[in-house]
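Of the protein chains in this complex, one is absent; all others appear in place.
We call the chains A, B, C and D, going by the order they appear; numbering starts again at 1 in every chain.
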Amino acid sequence: MLLSTYLSPDDLAALATTLKLAFLTTVILLLVGAPLAWWLSQTRSRAKVIVEALVALPLILPPTVLGFYLLLALGAQGPVGQMMSALGLGPLAFTFTGLVIGSVFYSLPFVVQPLQSAFAAIEPRSLEVAATLGARPLDRFFSVVVPLARPGFLTAIVLGFAHTVGEFGVVLMIGGNIPGETQVLSIAIYDHVEAMDYGRAHILAGGLLVLSFTLLLMVYSVNGRFRLRAAS
Amino acid sequence: MLLSTYLSPDDLAALATTLKLAFLTTVILLLVGAPLAWWLSQTRSRAKVIVEALVALPLILPPTVLGFYLLLALGAQGPVGQMMSALGLGPLAFTFTGLVIGSVFYSLPFVVQPLQSAFAAIEPRSLEVAATLGARPLDRFFSVVVPLARPGFLTAIVLGFAHTVGEFGVVLMIGGNIPGETQVLSIAIYDHVEAMDYGRAHILAGGLLVLSFTLLLMVYSVNGRFRLRAAS
Amino acid sequence: DKVRVAVASNFLATAKQLAQDFQTRTPHQLALSAASSGKFYAQIRQGAPYDLFLSADAERPQRLFREGVGNKPPVTYAIGQLVLWHPEASQAVDQTSLEQLSHQRLALANPRVAPYGLAAQQLLQQMGLWQKLQAGLVRGENVSQAFHYVRSGNVDMGLVALSQVKTMAIPEAQWWQVPAERYTPIEQQALLIQDNAPAQAVWQYLQSPEARAIIQHNGYALANIGE
Amino acid sequence: MNTLAIDIQLTRGDFQLKVNCSLPASGITAIFGRSGCGKTSLLRAIAGLESGVTGTISFDQQHWLQPELNVPTHQRGIGYVFQEPGLFPHLSVKQNLEYGLKRATDRQQVFEFDQVVNWLGIESWLDKRPQSLSGGQRQRVAIGRALLSQPQLLLMDEPLSALDASSKREILPYLERLHSELNIPILYVSHSTDEVARLADHLLLMHQGEVVAQDTINSMLTRLDLPLAHSENAEAIIEATVSGVDGEYGLMQLAGSGGELSVACQSVDIGRQVRLRLLARDISVTLKRQTDSSILNVLPVEIDAIQQSDSTATQLLLRLRWGKDIVLARVTRKSVDALGLSVGQQIYAQVKSVAVLA
Partner (left out) sequence: MNTLAIDIQLTRGDFQLKVNCSLPASGITAIFGRSGCGKTSLLRAIAGLESGVTGTISFDQQHWLQPELNVPTHQRGIGYVFQEPGLFPHLSVKQNLEYGLKRATDRQQVFEFDQVVNWLGIESWLDKRPQSLSGGQRQRVAIGRALLSQPQLLLMDEPLSALDASSKREILPYLERLHSELNIPILYVSHSTDEVARLADHLLLMHQGEVVAQDTINSMLTRLDLPLAHSENAEAIIEATVSGVDGEYGLMQLAGSGGELSVACQSVDIGRQVRLRLLARDISVTLKRQTDSSILNVLPVEIDAIQQSDSTATQLLLRLRWGKDIVLARVTRKSVDALGLSVGQQIYAQVKSVAVLA
């Protein structure tokens, strides 16, 4: 295979881990983020601003710092780690599951914010009409809100996926950079740089660049076509 | 002063540098991002998706990798470095100006994306009405688009500012950690962690957390109040 | 079996060579994880699943050992050597190159977190240049960053590691190895975290003549065994 | 007790809606009143679209609103046609129509897809997006969509205000058929007396958030104390029976309670009940029956009331009794004096035109 001529088995494993992580994280983010964003877009509760600020917090905290505190929380001595071992489970830090949890925290605002904007832009009239046509709340959400917020969903998916692929600090801290398990592409590139193996760093970075750009191009094309159709 | 009892002079300098950097970066991002987002929201050009993908690229590239390549670009042999010396200017790496440039690149998608969504949600009718009332294009932008996109602007400002405060990898690479000039808070915290000086790391991180949370809370409150008023 | 080794970033290139050699000799596989020593310290305290820790310094393994990690005291597996690198040098590089520095910038690792940085600081302090050069000092997070700063042409000179200039085959005319007595030795210590057989094998190998030859070849000095 | 019983309060800014009334849960009830008087607010409260409504609403033995109960909109089984069509932009016309239909599988299928599509003349747009239709075309789709959700009560908020006169004329007969053939109760907000006269059985008059009066359409229209009789389009609605057909001239004879009328032929079903609309401004009076005129319909009437007024009025309303029915005539005060008209007098009403509504 072509990839393997350029990439070492470790690099390939890192690529696989990265894609798996980004995919799982995005799926979980949509499941968690969509209801949260919907609540934020509709509520008049005072708690709203607090939740909004909490969601945005990972943006403002340096990833390595966030990673450090997640490590303290998820590690063997941390509260979550202690809870896990009380339940007879291993610690979450340094496992793929731990990475997923960290990534979900880290990329949450990237999914919630575009969804919230898209939801807020939906005419309340559309939902009223759906209600008078006999659609229950969940039905209204899937039959009206989701299609109308489609550009928002696409943006959320791209941002969530992309940001997880690009994440570094959090993964390094709570993942432990274990090849085949928690070593992701961003760290593999960085390691090559650190080890002064510039050639392999360039190949990996170049590959990531081309791949990312292609992915983004595809998503934006679809999104753009959708928007054009909606406008015509 | 209270801060100085808890923070060393270096930490205080890092705080000042961080705020200055985030402020300047946000201002520049608005100046660059608003026209770009407007163009993206209105154009039917095919170039649109390419520009969108380019803008989103910093999201997907790990910051340290981005930083490494920026370093190569800014260096004496790099294209930017060559240009600068051709212009008789000093190198940009390890200067505050260099940091601002790096941050602008890095945070661009965080400003462009919410603005673009907000712009796209504006009824074309509003702009048509403004045109029939004699408003020229720039006038329409400031008198109709900007106020209607106000929540989008606030989101863009928060994200842009926050992401610059939280940025790490790029600054680490091209900043050089020079106290009072390029040492920012995120790196100061990181250094405390690395040096196993967890006490000071906790104080700084806690401070950043409280500060960020307060900032976010304020912005979202204003934003929320605006939205409520618009809805009533 | 797979042995997980936490390797300080500056030793990663050497560790890869060691791993290759080791894997030809034993059925065991090595999984190398690279990061800064400070990060590994925090992670190992939180139960990170490494079998062996190759630190960039002595302090962190010692501290971990005192805190109850591992049941053998750490050993020094390599001693880092500081060099001054000046790629554009017009004359021989030596300590006068540092003395003549005025507005040019000098890259070094951050003394607070990196042993090479501390060694660089000691050298400059001893030469009475520490205060004078403050404004022009560019600190990398670790010694490899300091190296990139010089290599990318953003900085004129750097206090970097001998292992780096060797790995990259930098011509000898461009660098000056700082005499070992000008700074506290950069002792890099290893800590055996898990006392299982494969990890033991790596631990043994690390102190074998074959391994010591590779380490030395990569620009490190060696401690006397059994010290 | 087949009614829609409403006793609610609602505050919206400085506007207060306070409605206590009981409406027949059959036929079409028109809600009439000035802009801003609360018609839309009332409809929204009935639909369960307004939060903050207090009081009780019950429909046909179902409690929709009670102190401890608030049945959500989607369970009230209502159809709602809004002032603006509100079609789903992401669905084609066909999918819009099917939206409610698919969600009404547990209800009795009163309206069928093809039938409704036919009625409203929207076959040819089924595959289009709503955005490519003109405003009027969209509203027709919205009406069809509401019908296909098989509502037990239909709420319509000025549904025709966006249609042009000829589209209106096309749709009105179907709305009339809704009412005569299908017996689905409709609350119908409209500013148009024309629509009200054609459609409504019952009329509710609102003013500043409250109900001023309600009654059958003809009682409401001919009460000289209500503003309706004084509008430009003051009118009377009477029921009559088809009693004969004049094939040669395309006329039919109608028997009213006070005699016969000739109008353009619309039905040859002798004995069929029809509804007639007589505008006050179309009726003149004479003391003797006149011949030699193009006016076909001359009714012997008795003056029931003459509008009291000050001496500056130019025109007056006459309330005329024709058999058991009441009609209104608008005449000049000068004519009242010149002809010496007085209550109880037997005169003749010349009806210039009669509209057959259904």
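Definition applied: a residue touches a chain if its C-beta (ideal position, glycine included) is under 8 Å from a C-beta of that chain, and two chains touch if they have at least 3 such contacts.
Keep in mind the model is a prediction, meaning the values are calculated, not measured.
**Student:** Pick out which of D:180, D:273, D:290 or D:346 touches the chain that's been left out of the picture.
**Tutor:** Final answer for the missing-chain contact: D:290.
**Student:** With respect to the chain omitted from the figure, which of D:201, D:235 or D:282 is a touching residue?
**Tutor:** Of these options, the touching residue for the absent chain is D:282.
**Student:** In the full complex, which of B:130, B:178, B:201 or B:219 touches the chain missing from this view?
**Tutor:** In the complete complex, the chain left out is touched by residue B:130.
**Student:** If I consider the whole complex, including the chain that's not displayed, which of D:231, D:257, D:273 or D:346 touches that chain?
**Tutor:** D:231
**Student:** Applying the definition given at the start, please give the residues of chain D touching the unseen chain.
**Tutor:** The list for chain D reads 13, 34-36, 40, 83-84, 132, 134-137, 161-167, 169, 191-193, 231-233, 246, 248-251, 262, 264-265, 281-282, 284-288, 290, 292-296, 311-315, 329-337, 339, 350, 352-353.
**Student:** At which residues does chain B meet the chain that is not included here?
**Tutor:** 123, 125-126, 128-137, 139, 143-144, 147-148, 150, 229-232
Please note the rule applied: only the chains that are shown with their structure count from here on.
**Student:** State, to the nearest whole Å, the distance from the C-alpha centre of chain A to the C-alpha centre of chain C.
**Tutor:** 35
**Student:** Centroid of chain A to centroid of chain D, CA atoms only: how many Å?
**Tutor:** 57
**Student:** Indicate the residues of chain B shared as contacts by at least two other chains.
**Tutor:** 68, 187, 190, 193
**Student:** Among the residues of chain D, pick out those that touch two or more other chains and give their numbers.
**Tutor:** Residue numbers touching two or more other chains: none in chain D.
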